[in-house]
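With one protein chain removed, the remaining protein chains of the complex are shown where they sit.
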Amino acid sequence: MLQLTSFAQLAARYRVIFFDAYGVLKNSSGVMSGVNEVLAWLTQSGKELYVVTNDASRSPVAMASAYTHSKYGELIPPSRIISSGLLAKDYLRARVKQGRVAYLGKPSSAFYIESAGLEAVPLAQCGPGEEPQALAWLDDEGFDWFSGLNQAVNLVRRVNIPVVVANSDVAYPINGSELGVAVGSLASMVESVVAKTFVRFGKPDTMMFSYAFACAHANNDSLSKSDVLMVGDTLKTDILGANTFGIDTALVLSGSLLPNHAEVAIAATGIIPTYVCESILT
Amino acid sequence: MLQLTSFAQLAARYRVIFFDAYGVLKNSSGVMSGVNEVLAWLTQSGKELYVVTNDASRSPVAMASAYTHSKYGELIPPSRIISSGLLAKDYLRARVKQGRVAYLGKPSSAFYIESAGLEAVPLAQCGPGEEPQALAWLDDEGFDWFSGLNQAVNLVRRVNIPVVVANSDVAYPINGSELGVAVGSLASMVESVVAKTFVRFGKPDTMMFSYAFACAHANNDSLSKSDVLMVGDTLKTDILGANTFGIDTALVLSGSLLPNHAEVAIAATGIIPTYVCESILT
Amino acid sequence: MLQLTSFAQLAARYRVIFFDAYGVLKNSSGVMSGVNEVLAWLTQSGKELYVVTNDASRSPVAMASAYTHSKYGELIPPSRIISSGLLAKDYLRARVKQGRVAYLGKPSSAFYIESAGLEAVPLAQCGPGEEPQALAWLDDEGFDWFSGLNQAVNLVRRVNIPVVVANSDVAYPINGSELGVAVGSLASMVESVVAKTFVRFGKPDTMMFSYAFACAHANNDSLSKSDVLMVGDTLKTDILGANTFGIDTALVLSGSLLPNHAEVAIAATGIIPTYVCESILT
Partner (left out) sequence: MLQLTSFAQLAARYRVIFFDAYGVLKNSSGVMSGVNEVLAWLTQSGKELYVVTNDASRSPVAMASAYTHSKYGELIPPSRIISSGLLAKDYLRARVKQGRVAYLGKPSSAFYIESAGLEAVPLAQCGPGEEPQALAWLDDEGFDWFSGLNQAVNLVRRVNIPVVVANSDVAYPINGSELGVAVGSLASMVESVVAKTFVRFGKPDTMMFSYAFACAHANNDSLSKSDVLMVGDTLKTDILGANTFGIDTALVLSGSLLPNHAEVAIAATGIIPTYVCESILT
């Protein structure tokens, strides 16, 4: 039998806590009931909180605005919202000095191109012979899939430019029972059509954990990895990535994994969390 | 150096010839110039001709109508157009006794469901809780990809019904230089999101070759595999499949493989055709 | 709840029955107790029986010798033992006119090369610069894996020869709880190191089903696919392949799938058998 741990008791043992967003803090209706109270309590107890999320659909400021408390105000500052979009932004800044970057995603996702000092152009607005400096996969919404995916295939066959996938997720939960195909799946399909390898950001790759840990370490240079807990709802991204990075993990059952499936899933995948909690409200 | 063989001399040695359609007989503008004259000459010389094509977008009658000659009329009868759609039809007939089959594709592709005695319903017209008897991937056109692919994901997660992919192709040539994402790629993406295994038809699987060979053998029971030549433009489907089935192959360079790339592609993939011809016009 | 069907009642409805060998008729100790009695009864009832097996380790004669009855003698003649090795033999005969074929496997597996009229040479006995006419993966035993797999990698990088995998299986059951890595996994690993595509035989590809069906049809030309039942213990090979080929299937729970896992496995994979039986003894 799977042994459940109380999140409150567990959190007390760590100095820094990394949270996945969807399935842990939020669902398709927004921040889950009771979550902001838990975040407020953790902050008041002196914990340093980060959100580590595969998401390039909106800016950190827009993401942070969800976590506010009537009494304490902002609970997680934008600088502690570490998204895969942020890594994509750094990549674009380092690899592309100037010019136009074509993207697939909603207008709000263009933030990650513009904040790298580059011009963001929806792929649909690139002319037939145009050669943008790079192509960025940011979000599954904001473009027509048929024309967008076919245009992406033919662009990357025609010109050899950096192609970045700012969110590697395969799918995301839409509500209790439905999934949406995520931009990571769309990019994988195109990679396999063109037989090229794109640059991908997001858990389970450890780079976001390194980024968040470096932030936390800069605030407190006595911090070690054993002081940090990752809280996530998905074995193949949150738990695998944090295991690889070398920090403790708490799997919560408030998201993609239902309580009665968790034990089977852990045994089947071999991805073993340090702890399992029903949710962060326990 | 790649040694090129004259197709006319090669064809003389076989009794039955299987042709892939796109890149061999047709391109995006229709039947290539000179092709119907070659087909007429082969027919007049007593060769039995088949088209073996990964295509479920239209009925064999519609496909056959392209191959006609001003003097000799119909060059390849519909009964010798062996398409992956035909195998899908047989599968549906065997596995689904009656009822509604949801499909992704153009209305003309519904032929392969209706001719199995079943009711074809565009997936978009299935109600939210409806349970069709099966789902058929027929063509990449005829539906909105965003809503269609997401609906397909959630249908096959909710109900365990037979799912058939009537064309396994990854991509198809649109004109000399562009590709279109084929329905096989869309189905693979959804398979990987839901972690299920669909039933797939089309080359390189050998089933279409068995089907065509059985037709030819029924006409002439002294026929052996060494009397049959497969002519195709794609190593990973036409040549690999016919190699596996055990018949000789001619790779033509009038389609997906450019003349100066063929030698590298054969060495890189290890898929070795028996002969290479510039085109069937040579 | 999974509904179980009595095999005896089910078998009565078909004229021809295809059996997988391991997990259905045999286990690691040989033919399972009671199986030969069931085969004798089926034969006496006028059923035509075939074994359709991913196995290239021994000749059909050697395989058939296991199925004998004290009273009725041979229950399944060698001509009705359809193995993936047989397809490999036909392939080698068609593609390689003469010369030496290197192989990985036990000496008894060399039957499939020699009966194609070719000279079988253990890969380990090929000289450093030798260019055999083809390479055949026959069995996981009979060679040292370290030297054999490294030699195979470097042979297929150096020369572009036909490479055939005579058994696509990933693993095989050794006893009630242990698995052995099968030759199909070894060949896949080498394919991925060298980025080439080998020619593979075995279920779920439909070619063995076509072969067995053609034999049965030659004996009785009124036979249709609806007269044939495939009995197997593995969803991804036996059931998927027979589904694709278009014949009814019975999944038995005497092999790789335990009774209490079958329902979950069918739902998880989406591979749906027509019937489920506890074993062929029921």
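For clarity, chains are labelled A, B and C in written order, and residue numbers in each chain start from 1.
Basically, contacts are C-beta pairs under 8 Å (C-beta built on N, C-alpha and C of every residue); 3 or more make two chains touch, one makes a residue touch a chain.
Note that this is a predicted model, so its numbers are computed, not measured.
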| query | Omitted chain: which shown chains does it touch? | reply | A, C
| task | Determine which one of A:R15, A:K47, A:H69 or A:K225 touches the chain that has been left out. | result | A:K225
| note | Only one of C:A136, C:V163, C:L186 or C:V199 touches the unshown chain, namely C:L186
| Among A:A12, A:A94, A:A124 or A:L258, the residue in touch with the chain that has been omitted | A:A94
| said: Looking at the full complex, which residue from C:V31, C:A66, C:C126 or C:A171 touches the chain that isn't shown here? | reply: C:A171
| field | Given A:I113, A:A152 or A:I271, the one touching the chain that is not displayed | value | A:I271
| Residues of chain A in contact with the chain not shown | 90-91, 94-95, 156, 160-163, 194-201, 205-207, 210, 214, 225-226, 236, 240, 243-247, 266-272
| remark: Listed in rising order, the chain C residues that touch the chain left out are 140, 144-146, 149-150, 153-154, 157-158, 170-171, 177-181, 185-186, 188-190, 192-193
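Convention: only the chains that are shown with their structure count from here on.
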| task | Give the identifier of the chain nearest to the protein's overall CA centre, each chain being represented by its own CA mean. | result | B
| request: Sort the other chains by how far their Cα centres are from that of chain B and give me the top one. | output: A
| task | Between chain A and chain B, tell me the centre distance in angstrom, where each centre is the average of that chain's C-alpha atoms. | result | 40
| said: I'd like to verify one number: the distance from the centre of chain B to the centre of chain C, where each centre is the average of its C-alpha atoms, in whole angstrom. | reply: 27
| task | Provide the C-alpha centroid distance between chain A and chain C, rounded to the nearest whole angstrom. | result | 45
| field | Junction residues of chain B - those touching two or more other chains | value | none
